[in-house]
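Before any comments, here is the structure.
This view holds just a subset of the chains, kept in their places.
Order of writing sets the labels: A and B. Residues in every chain begin at 1.
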Amino acid sequence: MIKIEAIIKPFKLDEVKDALVGIGIHGMTVTPETKGFGRQKGHVEIFHGAEIDISFVQKVKVELVVCEEMLEKALAVIQEKTRSGKIGDGKIFVTRLADVVRLRTGEHGNAAI
Amino acid sequence: MNSSILSVMWTLICAFLVIFMQAGFAMMETGFTRAKNAGHTMAMTMMVFVIAVLGYWSIGYGLQTGSPGFFLSGAASDASIIMLFLSQVVYLNIAATIPTGAMAERWTFKSFVVYGFFMAMFVYPLYARWVWGGGWLAQLGARFGLGHGVVDFAGSSIVHMVGGVAGLAGAIVLGPRMGKYRANGTPTAIPGHHIPMAVAGCLILFFGWFGFNAGPAMADGGTALGIIVVNTMLAGAAAAASALCYVWFVYGKPDLSLIANGLLGGLVAISASCAFVSPAGAMMIGLVAGVLCCASVFFVERKLKVDDPVGAVSVHGVCGAWGMVALGLFSDGAYGDGLNNVSGTVRGLFYGGGPQFLAQIIGVIVNVVLVFIVMYAFFKILDRIIPLRVSEEVEFEGLDQSEVAVTAYPDFSITKTRR
């Protein structure tokens, strides 16, 4: 069981979601209010005549837990849908999970994904 | 101190109330659009007043009245010019505001500014002159026997239809917001971000509308004041109630946003005829307006495929037209003696006034055709010079930062995933 955590641009979310569903991903968790910086460094906005540094850029965090076999496919799909080649495209973190439980049934492990 | 100062006071008070409607429009439109564009919508609804005042003061008023001329020169000495200017500029301002609702969430601020001046300088003055300024539409009665000519007491056509039709032209030229129509052409809803603000705006509009409709009432000494106010109230209430029933019937729940539209539609519809009809007539006009408004929202969105975020075309354009026609149906002959130099009171079809009905129909047709053609052409041409529409990226990010340099809600997290 693998958790894929992708930090992407908000306006890519719908596309990524649809593509993932398309390859058979059955669940996903999104944290819309996420901010970050990477090579993309924030920007300057203006209000009432003064500048303000916005050091964090709005992002969205998508978490999906998949079985080992889906990992490559899922990564590929996310990359395909988000890659523009410009900074700010985002990042993926992959973690191995110890267990998954489906609360509705009490199933554990791969069966619960 | 005499009756004339009383009349000045009343005109001013009503003008103030109409100015206050600006706050109502601002809140209503902003509440019914998205959080990421809230600053932009507010900016348009605030600046349109500024632009309208300047445009009308410089050119529009002179064109409309043909008198002294531009920049209110020499006006200070003539109180009647000042008062006419005031009472007209507040109406114009409402007319100019309406399209900002239909064209919200995608319109460049630059081209909006140009639009504002065009409306204030040329479009409103033209049609207002024809109907209120004793122009050819007003003379249809005296010259061709069509009742009292085109009659519009407080602006169902001069204000609301002008605004609504201009908004339709603009929304067509702009095209729908991205994501509004699915690949298969069916519309999705793009919910307004702050319903309480929108509803509060509607309530402010309701309040201001009494000034809007009662403003011209002192021309003949205020004899119709009470009935105007009661009719306005009843038509608004009836329209909200019929909209409620209609949407409850159509999809099993009262949809607050459509009820709010319906309420305003009733107020738009009664504006033309508020002094000419009985309370029962006002009730009928409102009941029809409420249903008509909702049905029109569906029609515009589903059949015309025009994206009108706040329903301005239906509320102001369609219900405005209905209001003009309704005057030609329900006027009961209790008021309007001598209007447009035609002796006798105003009577609609149901009270034996067929010719008046015809005049109203002509007024509606002229308005739709004239305003639509002029505004469509204007927007098309303007678009070549200053693009009307923001870029896709700006539209996704929201127009606030790029168009008016603010973030409406910097301390809150705003969802922008919706396309």
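The definition used in the following text is that a contact is a pair of C-beta atoms (placed from the backbone, for glycine too) under 8 Å apart; a residue touches a chain by one contact, two chains touch by 3 or more.
This is a predicted model, so every value here is computed, not measured.
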Protein chain stoichiometry for the whole structure, using the labels that appear: A x3, B x3
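Please note the rule applied: only the chains that are shown with their structure count from here on.
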Distance from chain B to chain A - Cα centre to Cα centre, in angstrom: 46
Residues of chain B that touch chain A when the two form their complex: 396, 401, 405-407, 410, 413, 415-417, 419
Chain B partner contacts - residues on chain A that touch it in the complex: 10-11, 13-14, 32-33, 45-47, 58, 60
